[in-house]
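With one protein chain held back, the other chains of the complex are shown just where they sit.
Read from first to last, the chains carry the letters A and B; within each, the first residue is number 1.
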Amino acid sequence: MIGRLLKRLSIAEVLLALSVLVLVVVVAVPVFLIFWTALFVDGSMNIDDIVKILSEPDTYEALKNSIVIAAGVTVCSTILGVFFAWLVSRTDLPFKNTMKLLFLVPFMLPSFIGALAWKMLLSPYSGYINKFLMNTFDLADPPFDIFTLWGIIAVETMYLFPFVFIQVSGALERMDPTLEESARISGAGLLTITRRITLPLMLPSIGAGALLVALYSLAHFGVPAILGNEVGIYIIPTKIYEKLHQSAGSFTAIRTGTILASILVISAGLILWAQSAILKSGRFQVIAGKSMRPMLLKLRGLKYPLLLVSVIYLAVTVLLPTATIFLVGGLKTYGLELTMENMTLDNLKYILFEWQMTKDSIWNSFYLSLAAAFVTMLVGTLISYVIVKMKIRGKFILEFLGVLPFSVPGTVIALGVILTWSGKFGINIYNTAWIIFVAYIARYMAFSLKSNSAALEQVHDSLEEAARACGATHWQALKDIVIPLIKPGMVAAFFLIFLPALRELTTSVLLYGPTTRTIGVAIYTLNEDGETVYAATLASVALVIIVIGHFLIKRVTRTSNEGV
Amino acid sequence: MKKMLVVMIALLFALSLGAEAFAAEKLMVYTSMKESLIGKLRDAFKKKYPDIQFDYYSAGAGKLMAKIAAERQSGKMTVDVLWHSEVPDFYQLKKEGMFEKYVSPEAKHVKSTVKDPDGYFTPARLGTLGIVYNTKKITAPPATWQDLLDPRFKNGYGIANPALSGTSFMSVAMLVNNLGWDYIQNLKKNGARVGHGSGQVVDDTASGDLKAALGVDYIVIDKIVKGANLGFVYPKEMLVIPSPVAIMKGTPNLSAAKKFVDFLLSKEGQTIIAASGTLPIRSDVPVSTKYGLPSPDDAVKRAMKLDYLATMAQKESIIKKFDAVMRGK
Partner (left out) sequence: MADIRLLNVTKSYGKHRVVEGFTIEIRDGECFTFLGPSGCGKTVVLRMIAGFEQPDEGEIFIGERLVSAPARRHYIPPEERRIGVVFQDYAVWPHKTVLENVIYPLTIQKVAKEEASERALKTIAMVNLGGLEHRMPFQLSGGQQQRVALARALVSRPDVMLLDEPLSNLDANLREEMRFEIKELQKNTGVTILYVTHDQEVALAISDRVAVMGTDGRICQIGTPDEIYEQPIDPFVFRFMGVSNFLPLEEREGRLFVRESAAALDHPIPAGREEAVRKGRLVAGCRPFDIKLMPPGRGTQGVVQRSSYLGPIIDYAVTVGGTELRVQQSIAEALAGGGPLPEGSTVGLHFPDLKWFEQEGELTQAGGAA
């Protein structure tokens, strides 16, 4: 019925207008308002003031820390990622395929929960590891302090290195082995080949992965907030949070926030630009599309020691923190020894059934993620369709707007929606779940666009045109041909949004109201309020939900792929 | 068909986002009281008034005030009743005309160090702060404020950040007022640290990260009840901080707000407060003496003096100076 009604209008124009409208309202206006607020005071440009704000010690410190942390995390993640990628794809490491999957597990563990765990393990005097070492070796001072720049870098690296790992191991497997073989024939040793042939060929992939890490760690809130705020180490997103939450929300605070946010947007844009430049560079061409059998390095005597290193690494970065979260979550109160008699299930009962705030947070996260994933998936399909498939004047506007979601970090989106949806344009959804919902759409639009356009690019124009020639209207062709063909892409988009949204912290921590805490926010504020045990209990619930979610995805995406 | 179903489900979820807008009578309390205290009050209040949808937002006073400031800017106020311990904020908001005048019929029973003669806010609890210490690290509890300058507490004493916690700010103001800035400087010399919120310093003490800290009564007692390795003592000069409650001007839920304030000040409400390990403001409510809590009368007598109005004007400078001293090299 609606289809018939819309047929009277020019469908192409309706779709384009709708897509542009969504992107403008959800992404462009918030970002524009951030730049506007940052640049203009009372309608006139004020650069002096910007310089003044940036040179204030606390903003200046935050900028400096951001750079140090992003650089540190990027370097460490790159080294780790490249090493492990090389190990699983270019050596005869035992149980390679299992190890390859296991190296992706750190992705599943939300990094702020990881940070929480490491705080419990490596706090100077109370961290379990520190206490153990101090008792065992009779040390006067704790050997580790997690509340430092290095602590933040280490914890972020643990959970971000898979970005590099995925890129590089994929590229290593797709690399044309004849390039190495021809070098080998000309007499080069394996190390020379690695240094002179393989490594240069991998550089674009390494670079792309490293930039992704840089982007994430620059925009990341959770780890630096949990490990840094207590000791006064701030980075841009946590500084914005502090400005908004602790400086009485004055105009200066908001303005400082917008200036920092502008810096974030610009850096993210530059990083993405560099990444696409690297990926476009011709050197990537030497990688063949098909999987081939690469040359494997014989590890000989190092075979099992290196396997052991990998297993220990994973145990330390994944198992240990997870176990810590579960154990501390079961403690009667924080600071007790981790012994059976100090354990209780009351915490779990309390946060799942009794405490309104935690109950709300689980429910909030659940329906917000579900609604945001569903809507973002549909809108993303629409926008991708217009961008990929339609020939229409004015499309370039959409193509430009379509890039925006990729370069807008979560903190910026949060600040932007506060500026946009606090009554400035007649709609005030501040303090409601709607504002988080709108922010999630903006935050996850990039995921949806990516997944949907990839799916749409697989669908040749002629498939849709064949339907038109068969007498199907545009809508019928969409319904009968295009949508069924891109369904796997849409399902993937849904889960790509649903799961991360379920554990979201960076955006919602700036937007939550009294009754709209998400799981991430609840864990974060519980930790901040000194309810360490409850924070851990809720975190263990979150981990269980995430694992079940990943398991379900595997099931669902497998069956939906079999359908086609 | 299947698609229709999915759309329907999505619509339902979308609606649930807005559903909260349709409840009958609502009440939103912003408070710095932790779940262990406000949660019990909520349960009792809900039992008494089942038709009122009662919600609260629990966070440090600094956060609450920032939230209110942001709400004022956005023009959409969510808060109906404010209840925390940073007394100067109440004078400030009263001056700015943010409060609804309300003298509860229960107010006549209130015993406190603070009283608003104009009836814009009423103390609803007497918070006390003492020294919480880790029983594994400190065997002989400190007796006076000066004891904390002892080498025993070297690099191990913590105070919650006064910028975040109202009780902490009040305590710092009182300590400075009565013991002078020298005292703070000496604390720093002994390696005292600024912690995060008032809950976190207690957890840090329980875990051993700190040896002792300035602790809020009911937070400490809650942990002790659960079995934490903590001890709690009051020096002779006590930090007694009343936590006033006030109704925001222009609230659409005025009658519910009044009911809550009445309930809070009532014997029933105060009994719950007393049972949570903090001091009631009524003398007709017995205090649990199990954890060394003094009686309200005794507390008011031992309390350090403070000129609240003057403190209101100095708030920012005190926080800045404290920060400079504690974070200085």
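The working rule: a residue touches a chain if its C-beta (ideal position, glycine included) is under 8 Å from a C-beta of that chain, and two chains touch if they have at least 3 such contacts.
Everything numeric here is computed off the predicted structure, so don't read it as measured data.
Enquirer: With touch defined as in the header, list the contact partners of the absent chain among those displayed.
Expert: If we consider the entire complex, the absent chain touches A.
Enquirer: Write down which of A:24, A:79 or A:485 is the residue touching the left-out chain.
Expert: Of the candidates A:24, A:79 or A:485, A:485 is in touch with the missing chain.
Enquirer: Which one, A:139, A:470 or A:548, makes contact with the chain that was left out?
Expert: Missing-chain contact among the listed residues: A:470.
Enquirer: Considering the whole complex, which of A:280, A:349, A:460 or A:554 touches the chain not shown?
Expert: A:460
Enquirer: Write the list of chain A residues that the hidden chain touches.
Expert: That gives, for chain A, the contact residues 460, 462-463, 465-474, 476, 480-481, 484-485, 563-564.
By definition in this document, only the chains that are shown with their structure count from here on.
Enquirer: Averaging only over C-alpha atoms, locate the centres of chain A and chain B and give their separation in whole Å.
Expert: The separation of the two C-alpha centroids amounts to 36 Å.
Enquirer: Any idea which chain A residues touch chain B in the complex?
Expert: For chain A paired with chain B, touching residues are 123-126, 131, 229-230, 232, 244-251, 332-336, 342, 355-357, 367-368, 370-371, 374-375, 418, 422-423, 428, 430-434, 437, 513-515, 525, 528-532.
Enquirer: Hey, which residues of chain B end up touching chain A in the complex?
Expert: Interface residues on chain B, with respect to chain A: 6, 10, 13-14, 16-18, 20, 28, 30, 34-35, 39, 42, 55-60, 62-63, 65-67, 69-71, 73-76, 78-79, 134, 156, 163-164, 195-210, 219, 223, 226-230, 327.
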